[in-house]
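Rather than the whole complex, this shows some of its chains in their spots.
We just call them A and B in the order they show up, numbering each chain from 1.
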Amino acid sequence: MKVLLLAAGKSERMQPIPDKNFLMFLGKPLIVHQIESLIKAGFDDFIVIGGSHNLDKLKELEFKNINYQIIEQKNLDEGMAGAIIACEEVVGNDLVCIVSSNDIVDEKAYELIVNTVNDENVDSVIVGKKVKKYFPGGYLKIDSEGFITSVIEKPGEGNEPSNLVNIVIHCHKNPKKLIEELKKISSNKDDRYEVALDSLIKGGLKIKAVEFDGYWQPIKFPWHVFDVMKYFFKNMESTISKDAQIADTAVIKGNVIIKEGVRIFDHATINGPCYIGKNVVVANNSLVRDSMINEGCVIGYSTEIARSSIGKNVWTHANYIGDSIISDNCSFGSGTVTGNLRLDEKNISVNIKGEKISSETNKFGLITGENIRCGINTSFMPGVKIGSNCVIGAGLVIPYDIEENKFVKGNVKLEIRENKAKLEKDARNKMRGKI
Amino acid sequence: MKVLLLAAGKSERMQPIPDKNFLMFLGKPLIVHQIESLIKAGFDDFIVIGGSHNLDKLKELEFKNINYQIIEQKNLDEGMAGAIIACEEVVGNDLVCIVSSNDIVDEKAYELIVNTVNDENVDSVIVGKKVKKYFPGGYLKIDSEGFITSVIEKPGEGNEPSNLVNIVIHCHKNPKKLIEELKKISSNKDDRYEVALDSLIKGGLKIKAVEFDGYWQPIKFPWHVFDVMKYFFKNMESTISKDAQIADTAVIKGNVIIKEGVRIFDHATINGPCYIGKNVVVANNSLVRDSMINEGCVIGYSTEIARSSIGKNVWTHANYIGDSIISDNCSFGSGTVTGNLRLDEKNISVNIKGEKISSETNKFGLITGENIRCGINTSFMPGVKIGSNCVIGAGLVIPYDIEENKFVKGNVKLEIRENKAKLEKDARNKMRGKI
């Protein structure tokens, strides 16, 4: 039983965060978590479909005791259908399980599908997530025996054919037939895979829906990173490396992973749940809470990191970074702050592909790409995105998104006059009452 | 023996601080402190004269075992005389003690007047505060037997008729007669009460002056709040609620009241004298000293509050708030600072009703009304006043007062160019000496 793991998506809605497959959770890329979950559910043969943007990184991953094969999807515009067709020569006649790398689910979803697919009367199986309120996705229409009669995209609230939303965990006993059907449909079509399913159902394919009631969170928009972070925190086992150096006056509270080589200095606090990666320094008087700090970071003196995901080798210094997603190799000068609450306290919107989309929360900070350098005493407004390789000057207010590779400075001219104030040399001592 | 407590003043010189009767000291409104002091001195029958702006709040107050009645003064322009006349129908023929709610005195002043008024030869009693240096108020001119011959307003330094300043703690055995006299004088007159007294003295009224040598502080200008705060601190008994949660690494020093539900986090310090109200959070690494923090406040990470009076439900975050008066329901973004020292270190002046008035101190910060939202990294200049319901943007320097209901932002345009600096991904590791 093969897994086709769909990992070719360009993560455009996540920009400037690079490829979401490589977002780190608890020190591992998301895609590794996905594969490990599938392995636990019994899968041991993986075809991962990537694009030119992430093929190299996918190839670098290593797993033991499984088959792990990378296939390139050339034309990423062809979406899920294109990804499956790209596997034509490697799928063979065995059962395949198509899984999206962006949907984080409880492992039980994979176990459910394994159990159901064994039924002789079933040709395919689709996992349906039981929802309590309307979700803007595809709904499964099912007959009395639990077989799917159609998949209805975004039916609108009140028109749902069931309470089951289509999650991309689909098993097909005859993948060749699916691929043949896909190839019949024009490659311009966005819903090519759904159209093919429909046509196969009409042709007699028996697709069983399995009801799934566990955790499910797609990573579609940047703020979903926080949801998934919380999920990983919930299941995290607290471990502090013996090799970590923790000052006597530092305080560690709650559920934490602290890796080898970590140094935590005097009067710093880690308020779990937190993940502190290899060789991270948390300097004096800093506070890290509800956050992931990836390896090599230096959290400088008097910095607060709250509810944030911090990439590798990020340097901070007397900053507040709250509800933010910072990619690898960024640095922030002393006194720079991420605003994370609008002054009118309304929900914070983010520009996603030219459209303002609400994050549905009133606490949201900064999103950055990789390799950013930010000066001292700068202020980022809530929900702002900074592209990779930007340089942001000192003392600025950044109220909107900055595209990658930009250099940003202010234009305040100083007024310089003769100083007419009499500055007394002894003023300081006078104030201390020593004169 | 009735108290006429004059509480109708509009506190114009205190703006944007709302009604000074409801300024909180040690968790109680000032007017409650006043009434409790009078109760201790033996009074149990109170007529409180309010205005339309504070009638409701006055009515909400509750006291046990006393008569507590609210009278509205319709025309506040008629001042003290108007207030007394407003009580015409409720005073009766009993002795009344007229007390200003704005003069904070040691309880002994009330006891003194109670003792003196018992003398049969006396019709009225006025408390005279013994002063050592000139004070710009009314001075008592007295004869050899200690009876007042006139009250001389602001005589000028060197021309004082005595060393006794008129404090509004006045007992009259025949209030009806006083009211009749007041009604004879034109209501346009500012000094109507004083003119009436003068006329009564000429008509044979025997007003005894009692010399008072204890604490007296009128709250006339905002900075008087600090004087009164110090007075309450001096007499405060240290108590820490058993219900308060204080982290092991937090430090509590000096004389403090810490109320129930308070949480003090790691590496925070409370340096008394301090009052920390119900449910206040003092977060990690913060410092509160010589300050009152009213209930519901969140003093966020790495904030210093020094010598300040902080209203209810105020939220701070990595701020410095020094020598400031912050009213209820305000919030300050991370990195925002109240300047509290001029760069030339001269005394700080404040705009009071269109006039610059010196606070007579070189340490004075911010004065705010209620319900203000301030962004991150903003700088308030010393002695600035911000009206209620203002929104103050991020990264600003606020050099002058802002009227209520304003939205303030800066106008710095960013210069955005292509970034030509080569940013090395490995720069951070190089700096750590790891490459």
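Here, a residue touches a chain if its C-beta (ideal position, glycine included) is under 8 Å from a C-beta of that chain, and two chains touch if they have at least 3 such contacts.
Please read all numbers here as calculations on a predicted model, not as lab measurements.
Q: To what total copy number does the complex in this file extend, with 2 chains depicted?
A: Total copies of the sequence across the whole complex: 3.
Following the convention adopted for this analysis, only the chains that are shown with their structure count from here on.
Q: Using mean C-alpha positions as chain centres, tell me how far chain A is from chain B in Å, no decimals.
A: Comparing mean C-alpha positions, chain B is 51 Å from chain A.
Q: Which residues of chain B touch chain A once you look at their complex with the stated criterion?
A: So the residues of chain B touching chain A come out as 247, 249, 265-267, 284-285, 301-302, 317-318, 333-335, 343-345, 373-377, 391-395, 410, 412-421, 423, 425-429, 432, 434.
Q: Which of the residues in chain A come into contact with chain B in the complex?
A: Counting only chain A, the residues touching chain B are 249, 251, 253, 267, 269, 279, 285, 287, 296, 298, 302, 304, 313-315, 320, 328-329, 331, 335, 337, 339, 341, 343-345, 370-371, 373, 377-379, 381, 389-391, 395-398, 402, 405-412, 421-424, 427, 431.
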